[in-house]
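The block that comes next holds chain A.
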Amino acid sequence: MNLPGAGLIQGLAVTARNFVGSYFEKARMTTEQYPEERPKLPENARSFPFLVFDGDDAEAGMRCVACKICEKECPPQCILIVQDRDEAGKALKRPKVFEIDIAVCMSCQICVEVCPFDSIRMDQDYELSSFDRFAPLVLDKAKLLKSNEYYQSIHPTEAAETDARLEADRKKKEAAAAAKAAKAKPAEGAAG
Partner candidate 1 sequence: MNLLERAPIELKAWLLNLLGVFGVPDWALAILSALLIIGTVIAVFLGLFALTSVMERKILARVQNRLGPNRVGPFGLFQPVADGIKMITKEDLVPRGADPIVHFLAPVVMMVPALLVLAILPYGRDMVPVELEAGILYFFAVGAGTEVAVFMAGWGSNNKYSVLGAMRAIAQMISYEIPLVLSAIVAAMIAGSLMPSVIVAAQGGFAFGFVPQWFVFTPWGFTAGLIFYIGALAESNRSPFDLPEGESELVAGHLTEYSGFKYATFFMAEYVGMFAICGLFVTLFLGGWQAPLPFLEIIPSWCWFFGKVCFVAFTMIWVRATLPRLRIDHLLAFAWKFLLPMSFAAFLAAACWHYAGRGALGWGMSLVIVAVPYLALGTSFTRRFAVSKRTYQFSE
Partner candidate 2 sequence: MMCDFFHSLCADPVNAIGGWFVLLPAAVLLLAAAASVVLRNLIHAALCLTLSFIALGVVYLALGAEFVGFVQLLVYVGAVAMVIVFAILLTRPDELERSRSFFAGFGPAGGAAAALATLAVLLGAIFTSPTGDRPMPPAVAVPVADLGKALMGDYVVALIVIGVLLTAALVGAAVLAMEDEP
């Protein structure tokens, strides 16, 4: 038979152990003192999407070709893309406007998965609060474009994989082009 009240004493013992333990056992305290201590985010962590560009010039190195697949697949419809056109009105393979409303975005990463050009990726920057509800939360192209090096720094494994694949694609394309060129040359020569 249990002594009446033994359960209460047992409970008090548990809390006492935790009280003392909180001063000595590191494992018990999971709190991070946020502004001073920053959590080390796991590689997979995601906040909101951004656009990757290669090289130094954001506009020139932009991978996005304004295919609008992400815009179509985005579950909350937070992406707006307007295709760029040249003076003649011919569609160019780059967006004139690329905006993501991160007040609407739910960080689901589906845009990343569906992008066939490895252009859109998830950022890890989470300090995005602002005093205005609207304007600062609509990210335009200038804010969205970030370099491949940045991408490498936040998602090293994923970025290495992407780069390897792009490199392989490029090589394949080059090889194909070279083969084509090699094939075309004699023909050219014959013509010439």
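Regarding selection, all candidates are chains of the complex that A comes from, given by their letters.
Following the convention adopted for this analysis, a contact is a pair of C-beta atoms (placed from the backbone, for glycine too) under 8 Å apart; a residue touches a chain by one contact, two chains touch by 3 or more; residues count from 1.
Keep in mind that this is a model prediction, so the values were computed, not measured.
A.B. asks: So chain A is shown by itself and the numbered options are 1 or 2; which of them touches it within this complex?
C.D. replies: 1
A.B. asks: For the complex, give me every residue of chain A touching candidate 1.
C.D. replies: 1-5, 8, 11-12, 14-16, 18-19, 21-23, 28-31, 33
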